[in-house]
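Here the complex is missing a single protein chain, while all its other protein chains stay put.
All chains are identified by letter, namely A and B, in their written order; residue positions are counted from 1 within each chain.
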Amino acid sequence: MEMLLAKYNYWIYVTLMMIGIYAMIAKCNLMKKIIGMSIFQTAIIVFYVSIGAKKGATIPIIAHGHGVAHEAVRVADYVNPLPHVLMLTAIVVGVGTLGVALAIAMSIHEKYGSLEEDEILERQE
Amino acid sequence: MISPEQYPVLIVVTPLLSAFLINILGNMDKRFCYPATLLALAGSLAAAVGTLCRVANEGVIHYRVGGWPPPFGIEYVVDHLNALVLVVVAGVALVAAVASKRSVEEEFPHKITQFYTLFVLLTTGLLGMTITGDAFNLYVLMEIAALTNYALIAMGGNRALMASFNYVVVGTIGACFYLLGVGHLYIMTGSLNMADIMTILPSLYGTNAILVAAILMLLGAWIKMAFFPLHGWLPNAYTYAPSATSSLVAPLMTKVSVYIMIRVMFSVLGATYVFTVLPVKELIVWLATAAIVGGSLFALSQKDFKRMLTFLIVAEVGYMVGGAWLATERGITGAILHIVNDAVMTLCLFLFSAIVVYKTKGHQLSNLEGMFKKMPLTMTAFAVGALSMIGVPPTAGFFSKWYLILGGIDAGQWQFVVALLFSSLVNAVLFFRIFEIAYYEPHSDHHGHSAPVAIDEAPMSMLLPLAVVAVAIIMLGLYSGEIVTTFIQHAVPAGI
Partner (left out) sequence: MIWQFDLLILALGVLCALASISLKDLLSAAIVFGAYSFLMCLLWTEMGAVDVAFTEAAVGAGVSTVFFLAAVYHTNRAVKPRRRGRLLHKLVGLVTAACIGLLLLSATADFPTWADPNSPASVYLSPFYITETIPQTAVPNIVTAVLADFRGFDTMFETSVIFVAGLAVLAILGSYGRRQRDYEPSPTGQDAAHQSSIVQTACRVFVPFMQLFALYVVAHGHHSPGGGFQGGVILGASFILVAISYDLRVMQRRLRERLAMLFAGLGVLIYAGIGALCLVLGANFLDYSILHTILPATSPIMARSHGMLGVEIGVAFTVMAIMVIIYVNVASHGKSDRGL
């Protein structure tokens, strides 16, 4: 139980990542590949956000922090903000990639009338 | 007004700011795009050359972006290795931009603005990847370069679309592996600054997590550089890409990825770790050998000229990866020198292929018939690039190959030496076959005695860059000794 509690987040992220990779390689439908890609990217976010978590700490916004007169900030009170910043970037990159991938998939559909990889390859010959 | 202190950041910021201006100006009048692009890239090249001179005189330069000290803020580190790569990237991008004018006007006249904005942003991404000293910043720049690259390839339409889609999927896996590797380093060390990670890492050398981080980062770089057997995406993507795109991405994308592999090996994980703790040195040199032999053989079996070139890229990636993993001083020197030389050689070949496509509307080997008579100057410049690929002195290709062979002998990895010689032989066969086609066979004339073919050179905007590159190949060859003593020998990690 201790072991489970200590690491379950990491195990789940690995599971999500495997689902994503499998979909990207094995699925024939381009949209499914794109969904797999998005799952893959969120798995990484789960991983990073898990790094940032801290027991007994709250969200990284300093209470009564405005102005000069504030008490000394205790580090143990706030979760690690750095992974959050990194993952904001990763989410944005994810939506960018999604947009481009969808655009390419739609152009492919317009050109070959299909979203199935094998049919497209057949029609290219 | 702006002090030399600021040069490192200007290398990246000049093209970045210009890209948005190009987009805004271009939407008013398309004619602004081309000169603005040249201006932006020339500015970046000037800053890169200024930085190179500073590095040669003063040694490693550190630049704190936002004024925050590392490891809290993002730091730019320019040392002898990346100063050189920066100049190569900025220079190649400028030459490719000069040559792109006619191809772009011909291939997508309605999307000139978008093309040049993406072109400049791709260069920004590559420069940023090269200059940064922060492991996460590298990922962001990698994604800029990747997204622009997908779009620039997909603009080729038709078969380029599927090639580009595959590239999106594979490229995302590569970038995510790199990001995941950085995450593993971060969870174990708590830092994102490359130099900082390297100082913390020795106490963690034995752990599985660092091993996994190393594997993931290297896998990410290998996917991005199309290292055998992860090269599947490259041939289609580069063959069907528009000419103007392939003259930029073919010389640079793989080379910058090789640079990143070298940076990860020596500036993040540390030479001690990759060569003594990881037991994979021999295995990777074998893989590189397979890449060289496989790439050469595939190139030999192609009827499509551009496709043949893409397989040569796969072989050349094998040269550089193998050289870096030989773990000898001369091997690593050869690998770094080859990054520079191969970028210029590949540029020469792809500029030529852009001319072929522009003139003959195709890139089959048969399109080259009678080229020597029709375009003597163009073919001469191409011949210089081809001789350099074969490795004929005094062209640049000879010297880096020489270092790689010596490195292979030092390391006792004879199979790598044999593969290098084999690849030279194959290149000789390939290019002399092309010379034969271009020299002897009359251009699409099967009716007895042919009329003399009129000289029909490529337009000046394409011929001039090609000529400059051909001269550069010879100059790089003549000055390779100076390049090695001034820069590369400082870039090879000590104690190998």
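In this text, a residue touches a chain if its C-beta (ideal position, glycine included) is under 8 Å from a C-beta of that chain, and two chains touch if they have at least 3 such contacts.
Not measured: the values here are computed from a predicted model.
Considering the complete complex, the chain that is not shown touches A, B. For chain B, the residues touching the chain absent from view are 1-2, 6, 9, 13, 16-17, 20-21, 23-24, 27, 30, 63-68, 71-74, 110-111, 113-115, 117-118, 121, 124, 128, 136-137, 140-141, 143-144, 147-148, 150-152, 154-155, 180, 184, 186-192, 207-213, 215-216. Touching the omitted chain from chain A are residues 5-29, 31-32, 35-36, 38-39, 42, 45-46, 49-63, 65-66, 70, 73, 75-76, 78-89, 91-100, 102-107, 109-110, 114-116, 118-119.
Assume only the chains that are shown with their structure count from here on.
Between the Cα centres of chain A and chain B there is a gap of 29 Å.
Against chain B, the residues of chain A that register as touching in their complex are 21, 24, 30, 33, 37, 40-41, 44, 47-48, 51, 82-83, 86, 89-90, 93, 96-97, 100-101, 103-105, 107-108, 111, 120-121, 124. Listing the residues of chain B that touch chain A in their complex gives 136, 140, 143, 147, 150-151, 154, 157-159, 161-162, 164-165, 168-169, 172-173, 176, 179-180, 183, 186-187, 192.
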